[in-house]
Structures are given as structure tokens and as C-alpha cells.
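Here the structure is laid out as C-alpha cells; the discussion comes afterwards.
Heads up, this is only part of the complex; the chains shown haven't been moved.
Chain IDs A, B and C follow the sequence of writing; residue 1 opens each chain.
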Amino acid sequence: MPFVNIRITRDGATAEQKAALIQGATQLLVDVLGKNPKTTVVIIDEVDTDNWGIGGESVTARRKQGI
Amino acid sequence: MPFVNIRITRDGATAEQKAALIQGATQLLVDVLGKNPKTTVVIIDEVDTDNWGIGGESVTARRKQGI
Amino acid sequence: MPFVNIRITRDGATAEQKAALIQGATQLLVDVLGKNPKTTVVIIDEVDTDNWGIGGESVTARRKQGI
């Protein structure tokens, strides 16, 4: 019954891509630890680029600089 | 000063229902552990059904299949 | 299939008290939103008082001051 939380920037991930993340993360727990996929929960949080920082700057600011 | 984070699918929970979750979770910590309700924080996150997976599938996909 | 994360200071909560938190939080989601208890997950995190701050001070420091 693992719980996986995936946080990504909000950049238009499609429902198909999210489904692939859910399927892949669930399978990873099955493959590595033999966990039961039926009770494995995956939650994806999409975060605005203004609200995500790395290196002391927002992703919005970094992209403007071409980083 | 407990902290409670409740994550549910985004399905139109009303302000009254959210208030009941906040009240109930706070009271639970008072009843079980004698915590101070004044400093108990509850945060409710509503998650799109495309972004919530269980059993390797999104809730959106499961609902289409009538699961 | 809600997910509830309860964070409390590490103060010797017993297995019985934790079971009561799990039971109570699960029932709360049933009562307020009609959620399925079978897939409701509750995780309790116990946090050392040095690692928990409120009012700009650790809980360890506050307790020494009798706050």
C-alpha cells in the first residue's frame, strides 16, 4: 500500500502522460518491493512555475534567462 | 499543535463539508491525544481525478470503467 | 480513497492512540463525504520537538519556558 507523490511544474502534462506516471510508479513498487498494486496510491501535483524555485530563483525567472 | 493534511479527489466538496472535516479532524486530536485545538492546523487538498491513481490507473479511468 | 497525513510531536503516543487516530480519521471521511473506508489511507508522522517550531521557536525551547 505505498503512497507516491509526484510534483512537477504545470506545463501541460496530458491525461495520457499522467496515466503513464501512475502506471509506471505503481509498477516500480511492484517490481522493486513486491508491493500490491491494488492499494498503491499515486498523486500528481502540478505546480505553477512562479511557485517552484531552484537555485534561489523561480522556474519562471530561470526560463526567461534561458537556464 | 498537530498538523493534518487531508487529500481528496476534487468532486465538489462544499464549504460546509470542508468545515466539517476541519472541525472533526481537530476534535479527533483533542479527544485522542489531548492536543490544543487552537493551534491545530488542517489543510485540505483537492486533487483532479486525472492526477490521482490507485491500482495503477487514474480515478478518471476507473470511473469510466465503473470501478 | 482519501489520504490523511497526521503530524504530531513525538511524545509517546501509544499504539492504541494511533489506532484511534486511524479509525477516527477514516470514519470522518466516511461521515462527511461518504468515502470508502477500505481505500482510505492514514499516515501518522511523529516529529521530534527540536524539529517542530511554532512562533519562531522549537517546541523544545517553548516547553523549557513553560509555554
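One rule holds in what follows: a contact is a pair of C-beta atoms (placed from the backbone, for glycine too) under 8 Å apart; a residue touches a chain by one contact, two chains touch by 3 or more.
Owing to the predicted nature of the structure, the values given are computational and were not obtained by experimental measurement.
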Whole-complex copies, counting every chain including the 3 in place: 6
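Convention: only the chains that are shown with their structure count from here on.
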Where subunit A and subunit B are represented by their mean Cα positions, the distance between them in whole Å: 20
Length of the line joining the C-alpha centres of subunit A and subunit C, rounded to whole Å: 25
Of all residues in subunit C, the ones touching two or more other chains: 1, 3, 39
In the complex with subunit B, residue positions of subunit A that touch it: 15, 18-19, 21-23, 25-27, 37-46
In the complex with subunit B, residue positions of subunit C that touch it: 1-9, 13, 17, 20-21, 24-25, 28-29, 31-33, 35, 39, 52, 54, 59
In the complex with subunit C, residue positions of subunit A that touch it: 1, 3, 39, 41, 43
